[in-house]
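Removed from the display is one protein chain of the complex; every other protein chain stays in position.
Right after this comes chain A.
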């Protein structure tokens, strides 16, 4: 591409088209640009346009396109072609700084980004003069240019804040310091002087303060990795000026905007960060300055207003104090009673107050409010910072701080008591203060687990929380109601049970509150109370204790779902799930109505699943309805099928991907309830379950395997009889799963069910192939997980078909295969098998091989007999071998293999442990003794002689024990 007007014209056309809202115009233009971007001069054409185009829109568009082009292409990847020609690279680097600095701000920002992308690759080696070029601009005196330089430097250097120390990185920083640190310091001093000379010129001040903010940011980046010699030597200059700026106020720079932080706030905020950095990392050197900063920052806090625009500043400033007050050698700065009192009074209390912004969020943006207040995403809020400061101060001054706050709490409560309507916010702050003071450790699962012993939580509950909960009008003072509910919820582990029981019906009433936050909190509190553990691993609150409130609870929960804004409220749905689980059979009378509401809900959300948690709890609730009802009366399963299948069919037909794993699990649950026959409605679905497309989605695999297992268990015969043509498809699923290291255990679950439940004759023609596939996998990729599953399967096969059948099928695949498997796999690896059912299967299988397989006695396999017995005894007596070979350490092993499907996304759809051997064998050690006894009577003398020649002494001793326990003797 030539650098000529025609090309500039063409490019302009296409750039304009990329802004077109119509995709049929936009897309081809984007494609065109991509197709020509490999040409030499393309980037230079863009630079020309962004500099010279008459049309401002095109200039900006060219700048953005240029930046994206640089982002995609500048990096030279090894073994890949260089996507930008060297002359272009050189030309770009030669011009871009100038261009950036002379462009208007919108374009300057794009070019500045581009410079930092290029810098990331080329600086310093391949772009040695960049810094000097930039530094010379400091002398220009033009702050538009200076700010451009500073911004670019910031984007180049900010990575020093998060990258790991390395010689390469530090060499770069050293180089930057050598050329940049002194000019930056000079610029800093000069800028501050200019601020004084222009103290009355608001426009000049604005520019100068943005420079100062950028300079402060650069300071942070350059000082982040370690304290550079230069800055240690110039600490006086920097810190004195930072300190001065912190205490500076200029009316001209104050903004009217309440939300957006102004220049003063941004600068001071950054200075707080800088001070915090020094206090944390360079304590020794910073110590002389620290007290001054503590005073300045704390004065700053006292004089800063409640507006949102100060939030970041205040939160940074408080965090600074919080981090300092915890350090033993600064304890003395806070120790004085007056200091403590005024920190509490002037810093903590004001920042805990409920602000109008909080009130707005409470009413109009309840999700955000809940996320902040309940789920702890309040990291950078003032309240959180104030809480952290309380906790920091409590480390050394718990007693005094508690005493000071008790005074405040009392006076705030008194204020509230005088005129609740005007002063309800005082009570809110009081509750918040008590909470932050009392809570020393907290988890989602248990609420507050460790409390400040100096705070009487029960008394506060009785005197100040309970009255609010009892007030007849649930819609009055919703914030205080929410506070009260939250108090119960988070202090649940600290409050005595009778208080909690007293709260339960009140919470149920609050489910009817119109405020979203309030009824959400009530749901959440109930859900949490219902999960509390009492003695003997039962729930703390029992179904019997809930009996008087059951109907109202269920009613109110479902009614709450009807509030606008709560149609898919996950807290309510979770409370429904938990109530079902707690109440158990007492919900049965209500199920006929409730199941209708649940399926209706399901139908609605399946149109556009958007709340994964809500949906999950909805399915859990469905499972609970089914289980609880069918436990009492299995025949009712058909009524559930009637209610659910239409919705399920719709979900399957519309391929609602998020819901398929759930549907399969609920279907498994339903099918498993049927007694030993498989309804035709299920059989009709069977072929569809084998469709590869379903198995390509990994989330489907565990629930589908489980569903197929249920099919086999209930309908193995039926499948063999009426769907024999589907057997290859079923085995095809097994083959697919077995090929994957991640899913092979799922393949074994399926295969085990096939072997266990399908009539043997239906499988004859496939058996050999099954083993060949397993051997192939064993040969190509032998992982521990595969071997464990393989051993369980082989032994299950032996139990089911007999040891002779096992030996014959092995040897029919390859001569001496049986011996090789015993020697190379079974004997050395059986110790790794885990899980009680799996172990039992292996023990019984090996016993059969030892005692019911003539080839073990009379052929060259005989030499394996004693080692196999020894391995079996070790299997009984030694700890499980849970070692994993080194090279397997990094394989992602999602689920540990077991005989059961470990996947249990729906907790309440879980199925019982299945034991294919069951009571047939009570104690495998006894079975071994009895079987050996039987073998020895069949060929007298041989067994004892084999034992005495090569079984080791300890193993022999254990074996004697088994024989004694079984009261048999070997002959």
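By our rule, a residue touches a chain if its C-beta (ideal position, glycine included) is under 8 Å from a C-beta of that chain, and two chains touch if they have at least 3 such contacts; residues count from 1.
Simple rule for what comes next: contacts and distances are computed from a predicted model.
Unshown chain, UniProt name, "GPI transamidase component Gaa1", "Transmembrane channel-like protein", "Serine/threonine-protein phosphatase 2A 55 kDa regulatory subunit B" or "Importin subunit alpha"?
Options "GPI transamidase component Gaa1", "Transmembrane channel-like protein", "Serine/threonine-protein phosphatase 2A 55 kDa regulatory subunit B" or "Importin subunit alpha" narrow down to "Importin subunit alpha" for the missing chain.
Just name the one of A:42, A:397, A:461 or A:695 that touches the chain not displayed here.
A:695
Hey, which of A:58, A:277, A:792 or A:917 is the one touching the hidden chain?
Considering all chains, including the one not shown, the answer is A:277.
Which residue from A:129, A:514 or A:877 sits in contact with the chain not drawn here?
Among A:129, A:514 or A:877, only A:877 touches the chain that is not shown.
Return the single residue from A:52, A:470, A:607 or A:824 that touches the missing chain.
A:824
Can you tell me which of A:739, A:809, A:837 or A:855 touches the chain that was removed from the display?
From the options A:739, A:809, A:837 or A:855, the contact with the absent chain belongs to A:739.
List the residues of chain A that touch the chain left out of this view.
Counting only chain A, the missing chain is touched by 159, 161-165, 167, 170-171, 173-174, 177, 224-229, 232, 277, 280-284, 323, 327-328, 376, 379, 441-446, 449-450, 687, 690-692, 695-696, 698-699, 701-702, 726, 728-736, 739-743, 766, 769, 772-773, 775-776, 778-779, 782, 813-814, 817, 820-821, 824-825, 877-879, 881-884, 886, 889-890, 892, 894-895, 903, 905, 954.
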